[in-house]
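With one protein chain withheld, the remaining protein chains of the complex are depicted in position.
Letters A, B and C name the chains as they come in the text, with residue numbers starting at 1 for each one.
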């Protein structure tokens, strides 16, 4: 059952544009990541401290649909929610909006691994994080 | 009917890594784009000259599966093929490989637009490009 | 006579790190640019609207000294001031700080050009902008 949406705003950087005069498409994946970083911070455990515990959360799948281009200096809203989680996996949905209009939407799927990139069970290796995810996803 | 695979090699840049010690995931979309740029060059009409005609080819959808991480200074092979094309749309499949092993795979879907971002029919606006695509895709 | 310092905060993005575990050095130039963008906004004329008038402000020189590395998720403060300005040129000084400590410092020098990259005199082509610069640098 998906969690509530969490929103975070950012301003489009000049460096993120390309010669089409719009945001280069790969940057939306970067924004998706910023969205889930901020959601995880809101959860109560910054991703930085999760990595400090030796847990990494690489992306194993991503998909994205581009509807309208974002432009330099636009204020865009990143809406993110936890779509599904287990003790080894986690997935997010994400929308990029401007003035209430969706510019892009998609999702990312992740697996928890340890520093050696072996799958990790977070209910065992970070039970407090697992509880926070449960609580967040209601 | 998909076209043959076209391959292009590149060396992973330091700037493309992140603190996990691997390539930051969004960069694979950049490599996908380099793959299709080089395929289009091979077709006989560099993308640069297509844009000079006033045609743009923005991405409208992308998906990607990450299998194994690429690392700094790896030589990776980008394999790209035209998956489908019409007079208004174009789609590519793409694989990122290292030593014969697939690191990531996915696809992008595009629509031809003119400088005002209105849909463009390339059989009318760039018939020679349309012929090249036909010939390439056999 | 240099203007007062203008400060702007940002959070270090994951994508900005490299495999040394710190921010990749070229990104500081991007932050310098964000700093002067926000200073120009504060001046009363967003850079976006300056470009809309047909004026561009490319960098012609940049220098930077790196003292301590910024890291993922750090909150860094960008301090920027106008160092010098004439009707055709503009220069900024910039410092990147964290918790009151300077991580990097440097400067950029710019020239005003029009859309054809020919030098532009802003006292003639954008007198209201020139007045704002005068007032700011007071």
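Here is the rule we go by: contacts are C-beta pairs under 8 Å (C-beta built on N, C-alpha and C of every residue); 3 or more make two chains touch, one makes a residue touch a chain.
Being a predicted model, the structure only gives us computed values, none of them experimental.
For the options B:13, B:68 or B:134, the residue in contact with the chain missing from this view is B:13.
Contact residues of chain A toward the unshown chain are 14-15, 17-22, 24, 26, 72. One chain is missing from the display, and on chain C it is touched by residues 19-20, 22, 25-27, 29-30, 33, 51, 56, 58-66, 69, 117. Taking the complete complex into account, residues 13-15, 30, 33-34, 37, 46-48, 72-73 of chain B touch the chain not shown.
The rule is short, and it goes like this: only the chains that are shown with their structure count from here on.
Chain A and chain B, compared by their mean Cα positions, are separated by 25 Å. Chain C has its Cα centroid 29 Å from the Cα centroid of chain A. Contact of a single residue of chain C with at least two other chains is seen at positions 14-15, 72.
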